[in-house]
Structures are given as C-alpha cells and as structure tokens.
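Right, I'll just put the structure down here and ask away after.
One protein chain omitted, others in place.
After this line comes chain A, so read on.
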Amino acid sequence: MDIVVMARVLFGSSMGFHIIYATIGVGLPIMIILAEVMYWIKKDEHYALMAKRWTKGFAILLAVSIASGTIVAVLLSLLFPNFMEIVGQVISLPFQLEIFAFLIEAVFMSIYLYAADRLPQGLRVLSITLVAMGATASAILITDVHAWMNTPAGFDISEDGTITNVNVWNAFFNPSFGVTAIHVTLSAYMTVAFLIASIAAIRLMKRHLSSEERSYHKKALMIALYFGAAMSLATAINGHETAQMLHEENPRKLAAAEGLFETTRYAGLSIGGYTSLEDQEVKYAIEIPNALSFLAGDRFDTEVIGLNEYPEELWPPLYVHILFNIMVGIGTLLIVLSLAALFWKHVLKREFPGWMLALLVVSGPLAVIAIEAGWCFSCIGRQPWTITDVLPTAEAATGSSSVGILLISFLTLYVVLLFVTGFVMRYYFKRNPMEQELTAGNG
C-alpha cells in the first residue's frame, strides 16, 4: 500500500474506533441525568440504581474513550503534519477550548465516581451535569474543526501556501459549524438512548426474570424509548438542514451523496442502489420524483448541481451514496421503531411482543452503524481534499515509511480492546447483578 493510503486507513480506523466510545461518552451522562431526575421526582430506588449502574459502565468505557482520543489527537499531527501546520495557524482555538472541556469532564467525573457518597445530592447532580456539559462541549468543539475542513473560512492562502489574514472567529463560526454541531450532538444522544434500549430489551427477553428485575428493565426501556424517539426525530429534521447546507456550501458532496450527474431542476431522490460510473446513474434504486429538489431547496423547481459540473478527478468516491443511504435509512427506521413501540405501550396498552423486543435489541448497534456511516460519508465525501478546495489529501499526509508497522499494531490493538472491553463489562455486570445491588442499597 501507498504511504498516503496507509495513513488515511490508520487515521480513519482510529477515528472509527474512538467514535464508538466517544459517542457513548457524550450521550451516557445525559441518560444518567435523566435517571437522577426521575429518582428525584418518583423517589423510586430503581432509578437511583440505574444511575449507579450506568455510571459504572461509563467509567469502564471512559477509559477507552480517553485513551483512543489521545491516540487520534497525536496521530493527527503525526500523520497529517502539513494539515496541522495550517490548523495550527487558523483553527487551533477549538482544540484549545476542547482541552478545558476535557479537564472539566475529567475532574468532575472523578468526583462523581469516587466521591459520590461523600457529596450532598445537589452537588452530585451538579457534578454529573458538568460531566455531560464537558462531553457535549468537547464533541461540538472537535466537530468545529471538522466543519471547518469541509467549509473552510477565516484565512487567505497564497500560491506558495503562505497563510495570511487570519480571522480566528470567522474560522470558528464557519458556514457549516452550526448545523453540523447540532447534528453530531443529537445523533450521539439518540445512539446512546437506543443502546440502552438494546440492553434492556435483551434482559426482558430472558425467560426467568423476577418481577423486580422485569420492572427495573421496563423502566429503563421506557426512558430510553422516549428519549430515543425525540432525539431521532430531531436528528432527522436537523439532518435535512444539513443536506440543505451541503446544497449551499458544497454541492459536489451532495451530488455524490445522491448519485446525481447532470445538473437539473425537478431532481428525483434515489434511495438504495449503487452509483454506476459508466451509466451515470444510480442502479437498482427506488426513485422518488422531484424529492431531491425539494429536500435541497424546499421547492420542486430547485436546481441541484450534478457531478458533471466538476472535473472527474475532483469527484469523491461514488460509493459514498451507499454510506449516506445507510445513515438516512437507519435514522428513518429508528424513528418508526421507537414511535411504534411507544404507540404499542400507550395506545394499545399491551406488553411488547417478542419480535418487537428483538428489533429493539438491534436498534442500538444499528444506531452505531449509522454514526460510523455518517462520519465516513462526511470524511470520504470530502476527498480528494483534506481541507475542501485548499489542501489535497496527498499533500497533507506524512511521507514516513513507519506508517505500515503502526497500522498493523494499532489495528490489532483496536480489535483486542473491543473484545476486552466487552468482556470486562459482561464480567462486571454478571458479578454484580442488579437484584443484589438493589438489596444491598436498601440494607
């Protein structure tokens, strides 16, 4: 493999690994707050226990998210030094601010974790709220850098690469920052809600469950479903705005996402299928007439730019259409699923049937897949640029020949860690079953 390709694979897989844990790190504190609040309102011990058990899980996962985050932060400078040279001059502010968000999160997480029993209730809820704020802030700030790479702003660059006229705030508030940051945050919240729903559904599918356990897991499932339904709706609405932002700021990426070659009004939306280069169309897709124009500009006669407006070497890989469809498809599915489940419970007032629980079990992993697909779409859809229309990826990357050995070592590490974290989580929660903790807490 070419060194540049290896650098891209190494960074992409490191991010793909980090994002699993990071997303949970962003969303789980919110779920813990919800449980703490429910406990406050209902005075039901089950909610206190939920907060406690989720915190334990969080502590285990946090170790991996911090370690992998440290990896990506340093790898970014090591693998893409020419990129970081520009970042350092223009958009280092969010990186700096992010560190303070990390510090707040780290300090209050330790406090919540190791000193909870020595703190009054108010201070305890304040600590976990600060943890949640720190995590969300760090996600928003790092997304800012990513948004700036997609829609760069706040500087001029001359022929020889010299950067002038830096305006830190214009870079910070670049055109895609707002929508993108909201999209990332909402999708993280929604993902964690469905992950919790998955775990609760797995438990509820077990035959031999005491009524105590059954009632505990049902409560967890309901919190997750309400929050998940709300967040998945919000994610989709905001996702629509994100697509409109692409229409304005980076039509090339939207064209690649939709597999659109010719610039047209009344453009149709292709769902599914794959983009064929020879035939210049999306094959085996379901076509909804006029929908793409409407999505892009809220009117059926909106003109949507096609790929043929650009030279072919500036097209992103055409398979990004598939990635985009995976994200949107899963998003739509999860809205339907969570609303159906709530309908079942509140309108039909019936227990969940086995097949619905089974669907809920896969909802969490599906949401994670949507996150991965969305990010890969966003980063790969930016190719061949690392900073859109400013810095090509081939020039951003390192030329060091040590990348190969690092690639192998890191990939091995990620696989091992995925297994080991799963194993430790299972071990811990098996050793400390919920019933035992409940009686211990009461006693």
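Please note the rule applied: a contact is a pair of C-beta atoms (placed from the backbone, for glycine too) under 8 Å apart; a residue touches a chain by one contact, two chains touch by 3 or more; residues count from 1.
Note that in this section contacts and distances are computed from a predicted model.
Per UniProt, the protein behind the absent chain is "Membrane protein"; the candidates were "Membrane protein", "Cysteine-rich domain-containing protein", "Multidrug ABC transporter permease" or "Septum site-determining protein MinD".
Interface note for the absent chain: among A:102, A:148, A:227 or A:352, the touching residue is A:102. Considering A:50, A:75 or A:245, the position touching the chain not shown turns out to be A:75 (whole complex). Contact with the chain not shown here comes from a single listed residue; of A:60, A:133 or A:390, that residue is A:60.
Along chain A, the points of touch with the absent chain fall at residues 56, 59-60, 62-64, 66-71, 73-75, 77-79, 81-82, 84-90, 92-93, 95-97, 99-100, 102-104, 106-111, 113-115, 118, 166, 168, 398-400, 402-403, 405-406, 409-410, 413, 417, 420-421, 423-424, 427-428, 431.
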